[in-house]
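One protein chain omitted, others in place.
So that you can tell them apart, the chains are marked A, B and C in the order they are listed, and the count of residues begins at 1 in each.
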Amino acid sequence: MRPEIREYNYDWMMAGTLNAAGALANGTKKETEMTWRYIPYFSGVARAFINAGPPGIAFLELGARYYQNILNAHRDGKKIAATTFCNTPSILYAMGVVPATFEVLTAIGALVWKRGMFDYMDYCCETGMPETSCSSQRGALGAVLAGLSEKIDFIVCDTPGVCDTNANAFAFASAYMDKPFYQLNYPSVLGDERSQKYHIDDYKEMIRFIEEQSGKKLDYDQLGTVLAEVDKQDALTADMEDMLMLTPTPVPPIYTIMIYAGRFCFSGHPEYTRLLEIMVDTTRKRAAAGVPGLSAGEEKLRVVMCYIDHYTVDMNFYHYFEERGIAHTGSILTRNFRDGNKYVADLPGTSYSIDTSSPDAMLDSIAQMNARMPMVRSIRGPYDKQGMWLEETLACAKLYQADCIIYNGTPGCRNTWGMLKPFARDLEKHGYPVHIMNDDGFDDRVESWDATRERLDEFFNVRGLL
Amino acid sequence: MPFVAGCDVGSLTSKAVIMKNGKIVADAIIKSRARPGDSAEEVMGEVLGRANLTQKDMVYCIGTGYGRDKISFVDESVSEISCHGKGARWLLPSVETVIDIGGQDCKTMKIDADGNVGRFAANDKCASGTGRFLEVMARVLHVGMDELGKLTARSRSPITLASTCTVWAQADVIKYINSGVPIEDIGAGINTAMAARVAILVNAVKPSGDILMTGGVAKNIGVVSTLEKLLGMKIKKARKADPQMAGAIGAALLAAHKADTGERR
Amino acid sequence: MDVFYEAATRVDCRPIMEWKNSGRPVVGYTCSYTPAEIFYAAGILPVRLRGIETDGMEVGDTYFGPFICSFPKCILQLAGKGKFSFLDGAIITPGCDGMRRLDECWRKAGEDYEGIVPDYFYYFDVPHKSENHGMDWYLEELRLLVKSIEDHFHVEITDEKLLNAIAVFNKGRRLLRELEDLRSKDDVVVSGTDAFAAAVAGTVMPREEYTRYLEGWLSDLKERKASFSDGKKRIMVVGSVSDEIDLFELIEARKTAVVVAENLCFGIRYEGNEIPETGDPMASLAAHYLGGSVCPRMFGKYKERLQMLKERILRSGADGLIMQNIRFCDLHGAENALFERDLEALGIPCLRVEREYGPHIDAGRMRLRIGAFLERLSVAGKPAGGVQRRTA
Partner (left out) sequence: MIVAGCDIGSLTAKAVIMENLNILSTAVARAGTRPADSAANVMEKALKRAGLRMNDISHIVGTGYGREQIPFVSSVASEISCHAKGAWHVMPSVRMVIDIGGQDAKATRLDADGNVARYIYNDKCASGTGRFLEVMAEALEIPLEEMGGVGARSTEKLSISNQCVIFAETEVVSLVNEGKETADIINALHHALAKRVSALARSIEVEQDVVMTGGVAKNSGVFGALSQALGIGMKALNGVDPQIVGAMGAALFAAENAGKENP
């Protein structure tokens, strides 16, 4: 790691940058000019969010708050738990613990910094994490291992049984720094009684672990409040989803990332509800006024991302969709699999519902919700089994009227790359052109954006889509 | 006093050194041939010629390098990791950490006061951490090996390159050339990709004390200077001899030790 | 010994084919979390699946993506080439992500290559934790497995048969333990290559035949005077799944080292822990196979594994550890790094290498790394301040 990078506290740096960007919208012209100079590498991204209107600004503020919470945690007498994006932070909020979600931190870093998270990723390898491991954890983990972030107190991870490389990153962090560790573990099936019970047993034990680590008992009133908030958020997200279904969609591509990034950072937190409200409101207005979601004006094509998006400098990926008139109808991360959502109709038994009537009902609800977070829901079992990746992708492609399906991930993702070729083949058999992006969503050294873009262009042209 | 020899048959170059009383009598370096046996004969012939000696004058001879098991005239063969450790110590007595980058391998090691190797790490991943990577890239850029190293200093904004694959990086490089990116920025990007890969390996052994680079890539000033930046440490210069010769020198020193302890043939 | 070498180096070795030709079923499994006793109790030969003898990866690469460890790819390659045609069944376990995707890849390959998917193809869902509900889940999985074997093969697996199977397997465990003890002595009478071949053979041979041979061989060994360890460095091999005899040969080729122990899932790793031969056999099997927790797929148990490794180093008197991981095996790759950090701090020299699996290994590169490591050990002498060996 470059010595100059060692000089800055990572969280502080990020909080500062995001704060500055968020404040831009209200600043005077002169202040704005100053700030652009202060955050030169971030300007592309920040402009993208600011141009997205009130939701974008709210999102930047939310991001800043996220880092700020981490920075202030210990001062405020709170513990920090390192965790994964597919472990809902709502339980941590209910228990007064501050989440530090590696994948989110890496993605934001990759967007914000000119050099991406390269230095941190590489530092992680220096400590012994394999270079072949998933970059989404490696970035933030590198900063943590290098001691450049606020110290974390314990680790809760929920990918064992679903994604080795992810789970392994957290297990490594725990062993390397000697921090307490709890793993939620998922069976390869979903929806049957046995696995439902397993989810709950496992979740209860996790709560015991968090209680022990934080020194605070779970307060069910608090949990009830948080779940009620999640309930609202789910309904708002469902509204967004409905609007994504419209052709042409009034939802700009960049909104999809805000939906899930918000959820991964602030599920159950009123701040996220506010963000969603602003988004729904803005989108409704757009729809009413006939303003298309795409800056290109015309919607030429609709895409379902069957996995994650591409997060590198300057939001290139989202701009690309905007400019070419391609509607982004969400990725595996966008959806929440709440009962009653349209896309779960074709996926019986694989959704959850929220019931706050009793402490037990609340626990069951949150455990089942957690077991249906992105990825841990759909890539836990063989892809062609009931409710898993193939059925889910097809259900979404149908409902969102996708013209084609695109995969993007990271080379570290053994789990999806292990089945991707047959999976793509099956999707093609169902009549969907499939493009497999060969890059790393978090590390554009693996494939430059130019090369990635060329391949995308080629796909759309050769397959006669654009 | 006895003459001893070290012969380092690498994948790209073959080196031979004749030493006496801890001093170099003669050295030679040639481009490796397809068969290591041939390379060894040739480079040894060359160095013997320069010193005006014959193979019989060598009391003990140690072979090292990629082709070490194919050299007919040596008494023994030792891995290049151990030889580079010894050689580095001779080149710079204060050295504790050695980085050796040759044609097809990159190794970093800690050495003790006698030049014995302790912890070491080697690049097992991709060809991009090797000298061969630089050669391929230099060819694409139509510059010489020397010149490639000098590009870093001239560059203002180096490109970022996939450091994971030589051949794919080559594709990116061609793309950058095509789109008119200045050659120094491309070259600097190449050196940086290489240095980044090496830095990971260096830090894996926890560098301490004086650091020395051996092997041919030590001559690439772009890689060296970027590596210094990444590590935040200075890399010492070897003045006594060409760092590319370190393996052969180490082999000769080990040979001298064998000769001293009476293990002559 | 020849029997062991044959079994360890040939996919369709004689013992398997003899069993098969006598009309009895053979079932393959992929990972050591599958209790072989259950198959034995059902009159089925359990055979650990391997990837040796592949000379290309065209089938493996057709279905698996590029970033997958070469071990499951090699298994698929062999399957695609019809080398597993002797299998009546296969058990896929989510040992690691590459391994569990063998389920889809093998089935999909079956759409293209006729007859390569055994009639009985079963996904055995092993949890990643052995506490409470994890153990319950595993136990239930065992019951489901038993039930499905009974249904498919028309057999009955009684507790009595299971207890008997456990006893038979325990005998092998005791013998392997004896072998371990022999290797731990100051004078080692057996090369690591031979010992490993014997261990690997145990994962494919019919158990009774195996124990018979093992017993005979051990009694020969006990008579042996010749020492393999004279002036050599004692090595322990750990890391990724390995059944590669060549790797051990490579280490011992220069005659400066002898492999005295390994911590590999094909090697002698479960020795010592015998399974109770009375009581509830299913519960005992579950406790043994899941509770054993010796592999990094059981997340969060690093300290336990480090402790176990230290004890094994102590017992075997290893001078140094060779830690290998197959490329893209994150689990062992990361754990090796931790082991290296913690063991080097104790003065135990470690070599960490990344490699391809078996037939695809780059022997030249391995040889250099191992050679240099042995040179390091020979100057270092006994590790200063390191673990002092407990005298046997």
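As a convention for this text, contacts are C-beta pairs under 8 Å (C-beta built on N, C-alpha and C of every residue); 3 or more make two chains touch, one makes a residue touch a chain.
This is a predicted model, so every value here is computed, not measured.
One chain is not displayed; in the complete assembly it touches the shown chains A, B, C. Checked against the full complex, the candidates A:Met34, A:Ala345 or A:Val462 give a single residue touching the omitted chain, namely A:Val462. From the set C:Val59, C:Ala90, C:Leu321 or C:Ala337, the residue in touch with the chain omitted from the display is C:Val59, counting the whole complex.
Residues of subunit B in contact with the chain left out of this view: 11, 34-37, 66-67, 70, 104, 126-127, 130, 132-133, 136, 140, 142, 164-168, 170-171, 174, 177-179.
Within the entire complex, the positions of subunit A that touch the omitted partner chain are 411, 421, 425, 428, 433, 438, 455, 458, 461-464. Mapped onto subunit C, contacts with the missing chain fall at residues 55-63, 65-66, 112, 356, 359-360, 362, 364-365.
Operating definition for what follows: only the chains that are shown with their structure count from here on.
Set side by side, the interfaces A-C and B-C show unequal numbers of C-beta pairs in contact, with more at A-C.
Comparing mean CA positions across the assembly, the chain most remote from subunit B is A. The centroid of the Cα atoms in subunit A and the matching centroid in subunit B are 45 Å apart. Between the CA-based centres of subunit A and subunit C the separation comes to 38 Å, rounded to the whole angstrom.
Inter-chain spacing, taken between the CA centroids of subunit B and subunit C, is 38 Å. Counting partner chains per residue, subunit C shows two or more touched chains at residues 327, 354. Shared interface positions of subunit A, defined as residues touching 2 or more other chains, are 128. Partner subunit A is touched in their complex by these residues of subunit B: 125, 160-164, 168, 171-172, 175, 179, 193, 196, 199-200, 203-204, 229-230, 232. Residues 1-3, 6, 115, 118, 122-123, 125-126, 128, 131, 444-448, 450-451 of subunit A are the ones that touch subunit B when the two sit in their complex. Listed in rising order, the residues of subunit B touching subunit C in the complex are 66, 78-82, 105, 114, 116-122, 124-125.
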